[in-house]
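A selection of the complex's chains, in situ.
The first chain written gets the first letter, and so on, giving A and B; residue counts start at 1 in each chain.
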């Protein structure tokens, strides 16, 4: 449960908000590389942290992101012409390069120096792992790209997908750091019409949760009894600002989720599954339309099948991600009212994640920059799901299982 | 005409409002029984008095109504599983019974007593007359179900229908207590293209209105001259909080209307026609879709036919109820601005109804509970349309014609 003030503080991410400032210290995965398929391709709309942006790819192939409103008289640069290393407004022909400089102003007198005074807000953009990442903070604080494993493996060993989710980003993140919901929301039903657990270990529905504060964020540990002398450890890293990793459904595979704020009431969900050893099928987690909106959505009740809910699955809704969307997109509205909650022992991860986010935003507000953005290696992480003797300390297990080898290096 | 303050006072029905409190003292007809067709059927959404609710039927067949937001973390119980006398949230498996007790909390440790502290708002619900009635007030003040005649006759002698109307409830109620509009809005045109009155008596367009304050609300009397020595009396009861009865189009039949607030700008309209002696056709008053929204609606101009308006009917709109909806759904918006009105002699019923509602809400606000909810027999009423000698006092006529026999008893 949060106070109303805390709930506003933690959810709102527009320009000038404390949490918005925190997000503006990290690289954010925002576009699929395929949205900008080639040099000089048409510009695309992008909404990020409450700002209206336009993305394009220059003649040299570099991704570029500008504020979408022409500084002349507010025409939308989305209608613009992507020409020779710059985007030209169709209203009066002003042209901007990828850094926001006004490089041509053909409607003004030839000797005019007006263009030199014009600078369009431009944000750094980089392609990595099939995704275009954007940094919206102070240029002089620009960090390195986080060395997430899925961005380092060969493209055939990862499957990345994007969806728009119609709720505040925090609702999605809370689902990711809350491993207790999987046994319910995502459960299949057995012949007795009761939920089937994924494996024997999960049958212990009441894990003991503990939290480790880390450089990248948190390690959220769920410890379950496995026989009389062993523990089954399942550890999910929460990486600032809003990234998580869980074990995938294939052996040796993992799934990354980024909950990236578009505005206060919608978000971009980036999901990447990767495998350490072999290729994996390229398929989207959610079936989406050309604008990355889910075909199963709140307007069609996610195509819930009430008969299937009695006999096949806990929700009657097809697709794990869509099941998440069904509960997350309307938790008493698109921004959950956390003053009405009743949190229990199973919410340990949720509570700790909120605390860390609030603390980090408050620290930045008081002048302390977050350290994570400047330590890209801190993001070289996996999630962990191992069985070990009860005597082994979890920190040891983490050191062995959660960190990815340093031999894997940036592929681009 | 009302002041702006009065208009707000009388129209708004959310939690904590004076008029909302008054409505929370009465049983409200809200769902068709067919919406909950069987025990353990899928839950359905219900919006009532500005609250988001979910309705279901338990394993024993009892209708149940809960606040729709799970107290854990605001997931919507509409996605829930209706299982063995309780509704289970799909997010983390919390289960609530029809009284709002949390009867299972499978994601918390086995010996946790957390569930005992959780109580979901639950409202009493009862099926009567093919309709599910809901009581949203203080449980200890729970009244009896009003003994409306249409709920007492055999099902084949009544036809009940439901529609959503996209305006404040009071606009609908005002139409019901205003018998003067029938000669215009609902008129058919004759060969001379002028309105045809329903019968000779109605030809007197200028009835003398008078109002009798009663235990159930008001008796709204329209007295017309019928020849030189008789009067034609037509009396419509307004029953608190928002119910009326008018004579039906069949002999010995009547029509009940309930204008039940969903929120401040939409309402549930329940219409029940019944006959004292024989079966009547089962047909809806308005053609609606699966969500009870009218197929003729403001988005398609109610399919008005301007040619028919010149030659067939006063409005060119098909259906008496749809004619009402066309004028009621947009009286300077979904909440009529009553500060701009100009009321005349024909608005006597409207004025008296508002006064009674305001007085009753103000009395409750000052601590006086309304008496009607606790006198179910007060609702044993019909409307009256009789011709009588001018010498007969109307009170006598009412005693004879408006009260239904006490031999008719509750059928369920």
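Structure notes:
The working rule: a residue touches a chain if its C-beta (ideal position, glycine included) is under 8 Å from a C-beta of that chain, and two chains touch if they have at least 3 such contacts.
A quick note: this is a predicted structure, and the numbers were derived from the prediction, not measured.
Displayed in place are 2 chains, all sharing one sequence; the entire complex defined by the structure file totals 3 copies.
By our rule, only the chains that are shown with their structure count from here on.
Distance from the subunit A centre to the subunit B centre is 48 Å, each centre being the mean of its Cα atoms.
Listed in rising order, the residues of subunit B touching subunit A in the complex are 42, 52, 69, 71-76, 79, 81, 89-93, 105-110, 112, 114, 117-118. Residues of subunit A touching subunit B in their complex: 174, 180-181, 183-185, 205-206, 304, 306, 309-310, 314-315, 317, 323, 326-327, 330-332, 336-338, 340-347, 350.
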